[in-house]
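Every protein chain but one is kept in place in this view of the complex.
When the chains are written out, they are named A and B in that same order, and each has its own residue count from 1.
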Amino acid sequence: MRRFGVEQLVANLGIEHPGRAMHALIRELYPICRSVTGDGVRETLRIVSRELPLSVHEVPSGTRVLDWVVPPEWNVREAWLRGPDGKLLADLRWSNLHVVGYSVPTRAKLSLAELRPHLHSLPEHPDWIPYKSSVYREDWGFCLPHRTLESLVEGEYEVRIDSSLANGSLSYGEALLPGASDEEVLLSSHVCHPSLCNDNLSGISLLWLLGRHLARVEHRYTYRLLFAPVTIGAITWLAHNEKDLANIRHGLVVTLAGDPGPITYKRSRRGDAAIDRAAAHVLAHHGPHALRDFDPFGYDERQFCSPGFDLPVGCFMRTPHGEFPEYHSSADDLEFVTADALGDSLVALLAVLDVLEHERRYRNLAPKGEPQLGRRGVLGDAPWGGELHRAMTWVLSLSDGRASLLDIAERSRLPFAMVHEAASRLSSHDLLRPVDG
Amino acid sequence: MRRFGVEQLVANLGIEHPGRAMHALIRELYPICRSVTGDGVRETLRIVSRELPLSVHEVPSGTRVLDWVVPPEWNVREAWLRGPDGKLLADLRWSNLHVVGYSVPTRAKLSLAELRPHLHSLPEHPDWIPYKSSVYREDWGFCLPHRTLESLVEGEYEVRIDSSLANGSLSYGEALLPGASDEEVLLSSHVCHPSLCNDNLSGISLLWLLGRHLARVEHRYTYRLLFAPVTIGAITWLAHNEKDLANIRHGLVVTLAGDPGPITYKRSRRGDAAIDRAAAHVLAHHGPHALRDFDPFGYDERQFCSPGFDLPVGCFMRTPHGEFPEYHSSADDLEFVTADALGDSLVALLAVLDVLEHERRYRNLAPKGEPQLGRRGVLGDAPWGGELHRAMTWVLSLSDGRASLLDIAERSRLPFAMVHEAASRLSSHDLLRPVDG
Partner (left out) sequence: MRRFGVEQLVANLGIEHPGRAMHALIRELYPICRSVTGDGVRETLRIVSRELPLSVHEVPSGTRVLDWVVPPEWNVREAWLRGPDGKLLADLRWSNLHVVGYSVPTRAKLSLAELRPHLHSLPEHPDWIPYKSSVYREDWGFCLPHRTLESLVEGEYEVRIDSSLANGSLSYGEALLPGASDEEVLLSSHVCHPSLCNDNLSGISLLWLLGRHLARVEHRYTYRLLFAPVTIGAITWLAHNEKDLANIRHGLVVTLAGDPGPITYKRSRRGDAAIDRAAAHVLAHHGPHALRDFDPFGYDERQFCSPGFDLPVGCFMRTPHGEFPEYHSSADDLEFVTADALGDSLVALLAVLDVLEHERRYRNLAPKGEPQLGRRGVLGDAPWGGELHRAMTWVLSLSDGRASLLDIAERSRLPFAMVHEAASRLSSHDLLRPVDG
């Protein structure tokens, strides 16, 4: 009956350990040099599309999208920095993070004083390489461990950045998984960061696994999975899909899903959308977690929730951006994200979708007094006074055609899945009928 | 002026100590062998009706009532269990609790192994006899102190239950105490439990005393006092009074009113009915207490609040069912309920009715600026700046025709009775006029 439990996903996809499957995808995507545009994003989308029916869109540089313009496409082939002694100090081959994203082509010899403004480090974490990008301001630079930066001596440094910034296109991928209804659930993850695992290979891997499952089970909603560069990607997608946005009933930005912190849900701008209530309910039963009100900072919920769209899109994550030290550094690596955390995120995310899928209102068909459950055998083997019996009693008591299953779950403090199970059994014994359908 | 204070009840009924009067009734009702149906209930109703104008209804076995059917009538004349040595181990004459309610007629000799499934005890309270009943499942059994049960040896046991389960009727009593208005307050107590004092001779005695008082004073509402077996009694009453339910404005299930715990009020399903606010207000001023949200478990509020009726009926009690160790055992006896606790319940219950009776909206007739109270002598002997003066000031300030006296009591944190007294004095000085009347 339940289609949105992790057991169903496991059975459906024939994978033993979903967390490890996600971590394996992350490992494959980790070495790719991604940025807002370019071949790294294309390669990422190609890998995701092996198991997920992804349509990839290319939007030419210079295209006007809402208040923005699609930037030139950036690719980098080689990038290194050599010291006065000729020794390599940073090399793209060592880490994608060494070169500042969107660095313009550069071939130069400079003094330390001239070089210095182009170098970035994290003094508080001297062994980590920071992540920097400069899409909308023409610049170049290198990111170094602070320990390396501090050891630099006077002399002539040699810089080589063999990059291109040229007309090309912005790439994004979209998987449309049709459900019984045209109404849509939008799930979005950004794909523009280079070798950072939590931000956001974790989100990509979660949507990838979820999408594979959704492609094989029946569901009520049509799911739209979006893999796009942050900000300009979401804006491009919004600009090109404006007429269809009215179909979106619920949405989540999925990101930072693999770190060891507890799950955080950030509400949509509306604050009381169904997705907001569903996530809060699920997390209350899931374990330690945090709820946050909307603020216009973060990931692409900023665009989806902008006042001209105001879509009911929340943000599902573990530790929020900027609140873990590894954020935007080389320490956000394959060790930092774990199969356990990814698996835990999946379980919670499936439970949220389970609420959305089965949320509806019912009407008690024997509403005067309590119906005599005993003679009907509704409970089957479940114990009198047990959780299922309690859930049935709550469902009967509150199903006056106004309260929904989520209303009932909230008021009874029982998990939605149990309330839904109770409603299903009562329906099959003609004690309950869905309202409007 | 106040008619719902305990002093007025004392004067009106000429009894010195209401708590002791209730305890005396409990003592008289304690030995009677009650069940859902049968002569025990009839005898109980007969005793209650000595001082209260009770109409007793008999509804034949087999009558369809809502989703249920009135069960056969059960009576028991003799019931005992003898050990292999011929010694009596349990006897109805010792305690009504020894025999499981609705035990079918039985005359048998059994081995200990055959007997064992028919025996019930409370291992955690080895000297107490539990209370069990089996109305809707054909069975028989005995309840024993765990100490007795543990001492049983192999051998042949003799069982005798001389009971009858036959066509008959379900009995309930109803006292209708007309008020100025046809609008009704429903007060209900279940009468189906054998020798258990708190559950529910306490509720019966409280309604009995309250009813006697209400029969002798003027009141706004018509009071309907219902003495019926739990569940099936309430369902039967609802089935037979369905067309008149629209008159019910407020209601309380009264039960568990004599134990030493603090008063608990459980809200109606609506949660914000006038009775819910009245009870919460009274208890806030009464002393330590507990408020609970509605849940569809408990006593007959389950039926009155079922979604097809959704009556504004809360539950007034002390310690809720199942939350005191003596619950449903022989320890719920004449010692467990006290005259003090019963008297305290009465005081609070009267105060709740006082709110319902006098709750209304007024309009300040000198609403522009403060009226000059000094020259009018409205305060009489009451001190300037004292509680009555403060109550008058609040009443004048908030009586714009929208706020009711209970609204004012809540906002000012003054007791309703003081606010009502202030309104009465202001009315008699033409500074206030009731709205709609």
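In this section, a residue touches a chain if its C-beta (ideal position, glycine included) is under 8 Å from a C-beta of that chain, and two chains touch if they have at least 3 such contacts.
All figures in this text were calculated on a predicted structure; none of them were measured in a lab.
Touching the missing chain, out of A:305, A:395, A:408 or A:426, is residue A:305. Of the candidate positions A:67, A:218 or A:335, contact with the hidden chain is made by A:67. Contact with the undisplayed chain is limited, among B:366, B:382 or B:435, to B:366.
Contact with the chain not shown here comes from a single listed residue; of B:95, B:236 or B:399, that residue is B:399.
Seen from chain A, the chain kept out of the figure touches residues 66-68, 136-137, 231, 234-235, 238-239, 242, 269, 293, 295-297, 302-303, 305-310. Those residues of chain B that touch the chain absent from the view are 364, 366-372, 374-375, 390, 393-394, 396-400, 411-412.
In the analysis below, only the chains that are shown with their structure count from here on.
With centres taken as mean Cα positions, chain B sits 55 Å from chain A.
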